[in-house]
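And then chain A:
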Amino acid sequence: MVPVNYYIALSAILFIIGAMGVLVRRNALIIFMSVELMLNAANVALVAFSSANNSLDGQIFVFFIMTVAAAEVAVGLALIVAIFRSKNSINVDEINMLKG
Partner candidate 1 sequence: MDFELLPNLVTFFPLVGVLILFFIKPDNKVLVRWVALATSLATFGISLVLLQNFDASNPALQMVTNLPWITVANWNISYYMGVDGLSILLILLTTFLTPIALLSTWSAIEEREKDFNIFFLMLEVGMLGVFMAQDLFLFYVYWEFTLVPMYFLIGIWGGPERIYASIKFFLYTMAGSLLMLLAILWLGINQGTFAVPDLIALGGIPAGIQTWLFLAFAIAFAIKVPMWPLHSWLPDAHVQAPTAGSVILAGVLLKMGTYGFVRFNLPLFPEAAVKFAPIMAGLAVVGIIYGAIVSYYQRDIKKLVAYSSISHLGFVMLGLFALNSQGIQGGILQMINHGLSTGALFLLVGMIYEQTHTRDFDVYGGLWKIMPVYGTIMLVVTLSSMGLPGLNGFVGEFTILLGAFGSEAIGSAWYAGLSAIGVILAAIYMLYMYQKIFLGPEGSIVETVKEHGHALRDLSVREIITITPLLVFIFWIGLYPKPFFALIAPTVDNLVAVLQAAMH
Partner candidate 2 sequence: MNFSEAANTGLFFQLAPLLVFLPLTGMLINMIFGGKMSEKAVGTVASLASGSAFVVSVLLAYSLNAVHGELHTIPFAEWIHIGTLQLDWTFRVDSLSTVMMLVVSGVGTLIHIYAIGYMHEDVRFKDDIKRFRRFFVFLNLFIAMMMILVSGDSYLMLFVGWEGVGLCSFLLIGFWYDFDTLGQKSTANAEAGKKAFIANRVGDFGFLLAIFTTFWHFGSLQFDSVFEAATAHPDPVVISAITLFMLIGVTGKSAQVPLYIWLPDAMAGPTPVSALIHAATMVTAGVYLVVRSAPLYSLVHSASYIVAMIGAVTALFAATIAVGQYDIKKVLAYSTISQLGFMVAAVGMGAYVAGIFHLATHAFFKALLFLSAGSIILGMERGHHHLAHGHGDHDDADAHHDEEVFDPGDMRNMGNLRKQMPITFWLYMAGTLALAGIFPFAGFWSKDEILLDAKLHAEHFPGVYWLLSLAAFMTAFYMGRQIWMVFFGKERTEVAKHAEESPPVMTVPLMVLAVLAVFGGALNLPFDGFHNLGHWLEYTIGHVEGLPLDLGVAGISTVLALLAIFFSWLLYGKNPLKEGQPDPLKKPLGFLFTGMENKWFVDEGYKALVITPFEKLAKFLSIDLDWNFWHDWFHDSVLYAGFKWLAKFLSEPVDMGIINAIADKLAEWTQRSSESLRRMQNGFVRSYALSVLLGVVTILGYLLFK
């Protein structure tokens, strides 16, 4: 049997990669995808814990997270599209009129 630690470690790695994506990519869409990866990593941890704890709560939570992710995606993509229409770019580095 695989120790739960390994799963958590994997989830941590994925999470960190996701976070890195937010930090280093300039494409709003990819940043967004990276956030999805972070959520996904959390899901892995939850399912692993759920299995280890022998409790379905974790899995249910994963389900909700997926739903929320879907909702976020709807709003997020709409926002990105809207921004693109006015700025003709989804480079987050160019979305910096507000600063100081």
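General observations
The criterion applied here is as follows: a contact is a pair of C-beta atoms (placed from the backbone, for glycine too) under 8 Å apart; a residue touches a chain by one contact, two chains touch by 3 or more; residues count from 1.
On how the list was made: all candidates are chains of the complex that A comes from, given by their letters.
Please read these numbers as outputs of a predicted model, since none were measured by experiment.
Every candidate listed (1 or 2) is part of this complex; the one in touch with chain A, counting any copy, is 2. Per the touch definition, chain A reaches candidate 2 in the complex via residues 19, 22-26, 31, 92-93, 95-100.
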